[in-house]
Each structure stands twice: as C-alpha cells, then as structure tokens.
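Here is chain A:
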Amino acid sequence: MNLINRVWQSSLGKKYIMALTGCALFFFLIGHLLGNLQVFGQPELINTYAHFLKSKPGLLWGARLGLLACVGLHILAAVQLTAMNKEARPQGYAGGSAYGASKASQYMIVSGLVILAFVVYHLAHFTALLPGVNGTGDFRKLTTVLHGQTVPDVYAMMILGFQVWWVVAFYLIAQWMLFNHLGHGLASMFQSLGLRNHVWWPRVQGFAKLASIGIFIGYAIIPVAIFLRIVGADYAEKAKHQFSQSSPPAATLIAEVNGKEAK
Partner candidate 1 sequence: MATLNSNIPAGPLASKWEKHKFSTKLINPANKRKYKIIVVGAGLAGASASATLAELGYEVHNFVFHDSPRRAHSVAAQGGINAAKNYQNDGDSVHRLFYDTIKGGDFRAREANVHRLAEVSVNIIDQCAAQGVPFAREYGGLLDNRSFGGAQVSRTFYARGQTGQQLLLGAYSALNKMIGAGGVKSYTHAEMLDLVVVDGHAKGIIVRNLQTGEITRHSGDAVVLATGGYGNVYNLSTYARGSNVTASWRAYKRGACFGNPCYTQIHPTCIPVSGDYQSKLTLMSESLRNDGRVWVPKRKEDCKKRPQDIAEEDRDYYLERMYSAFGNLAPRDIASRAAKTVCDEGRGIGETGLGVYLDFSAAINRLGEAKVRERYGNLFAMYHEITNESAYQTPMRIYPAVHYTMGGLWVDYNLMSNVPGLFVLGEANFSDHGANRLGASALMQGLSDGYFVLPATISGYLATQNPGKRPAADAAAFKEAEENVQTLTKRLLGNKGKRTPDSFHKELGKLMWEYCGMARNKAGLEKGIKAIGELREEFWKNVSVLGEAGEWNQSLERAGRIADFIELGELMCRDALMREESCGGHFREEYQYTPDDPETKQGLVNPGDVKRRDDQFAFVSAWEYAGAPDKAPILNKEPLVYEEVHMSTRSYK
Partner candidate 2 sequence: MKVTLKVWRQKNANTPGGFKTYSSPDLNENMSFLEMLDVVNEELANKGEEPIAFDHDCREGICGTCSLVIDGKPHGPHQGVATCQTYMRSFKNGDEIVIEPFRAKAFPLIKDLVVDRAAFDRIQHAGGFISVRTGAAPDANSIPVPKENADLAMDAAQCIGCGACVAACKNASAMLFVAAKVSHLGLMPQGQPERYKRVKAMVDQMDAEGFGGCTVTGSCEAVCPKEISLDFIARMNRDYGVALLKGEPKAMEGGGVG
C-alpha cells in the first residue's frame, strides 16, 4: 500500500500510471481492432467471434473490469495532472505560447475527453444496444442463427449502424482524436517510463506514428467501407426488415443470403 501511496503522491508516479494504463488500453485497441476487422469477412466470422466472447462471461467481465479500471485510473490521473498543470501557470502569455510543442501534445485532455465521450456512446451503441442512439432501429431485434442457436447479429448491427451518416461522422471524429492522442501518447509513454535515449527516441517516435496511423486506418476503414456500401450492402437491405418485425425470422434470412452468395 505504501508503494501505491508513493506512486500516487508524486507527479512522476501518476505519469507511470498514465503510461501503463495507456499501454494496456493500446493493447486492447489492437485486440479490439483485430476482432472488428472480421467484418470484412463472412458474417459468421464476426458473429462467431462475438458469440465466443459472450459465451465466456468470466473472461469477458474480467476484461471489462480490467479495462474499466484502466480507463478509470487513466482518466483520474489525467484530470488530476491536468488540473495541477493548469494551476502551475495561473497567467498565460500574450505573445503566443507553448513554443515548439505539437498541437497533439497540447490538447491531450481534449482528445482524451472526446475519446471518453465516444466510448460512452460506443458502449450505448453496440454493447448496451440502447435503441434511439443509433439513428436506425432497435439493434436488439437483429439476430441470426449460428450452429442452430439464435444469437445477436453483430454483423448486421455494424452494417446497419454505419449506414447512418452522423454516426459515421462521430466515429471518424473520435478516431481522429484517438489518432492524435496516440500519436503523442504512445511516444510519451516510453518517455514517462524512462524507456528512451537519443538512439531510441527517433525509433519510438516512428513507432508512435506508425501505430497511431495503423489504428486510425484500421478503425476508420470499417465505418467508411460500410457507409460507402462497399461491405455488406445487400445484407443490410435484408437485415433492415427485422426492425419492423416483432420477432426475427433469422433462419430464413441466413438461408437467403447464403443461397444468394452460393450462386
């Protein structure tokens, strides 16, 4: 406990927390991205993956709680540090400020808060499946049959969800913020943990740049491809019907689509 106390009491200690939780979140982002990219495959692919996750509540909730803790700590430290930083400069300059600092580095709290807002929305959108936030219909009605079992049709949710322009716009803005957050944050993380020297710093910065671009492209490509009807347009047309039905004729839908693609 003493150690935790010591860490939390000092500005540097809080930065370790920021860096470690940021790092954990970064790994989550990669995993999550790999999962999501399955949308470019057959619908069953991602639905199977989603079902697999759901079927392991221990794992799922473990991961969720871990993530929640990370996000919580990350935000708490961020807010406290930002407050402390603001307080340290009660009066600013008239002649310009933050010479030599990138915009991304100056607006971490802004990009972070947008990400936070996004995460909340994202959870409501695809995890809690709150109707009314997605601009189309009730996602809870979208189901499909996998190995004889009726399961939520995550594929359909994504396809239908990302046909709404303002949802896509919001996702892209958030991704852009994430890109900025990571572009600075991933390099900063090495600095905070002391993992750099003059040889490694350019490499660390290169890594941060590549990784943040990679994450951005990976995440942005999904809503964009769907919105441009490059992925799953037909499936969407079919799936939409479920919104107006009281219970989903999942089996028919699947059979229909499979049949069509088999042709």
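Candidate selection criterion: all candidates are chains of the complex that A comes from, given by their letters.
By definition in this document, contacts are C-beta pairs under 8 Å (C-beta built on N, C-alpha and C of every residue); 3 or more make two chains touch, one makes a residue touch a chain; residues count from 1.
As the structure is a prediction and not an experimental result, all values here were calculated from the model.
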Candidate number, among 1 or 2, whose chain touches chain A in this complex: 2
Candidate 2 contact footprint on chain A (complex, rising order): 2-3, 6-7, 10-16, 81, 84-102, 105-106, 108, 184, 187-188, 190-198, 201
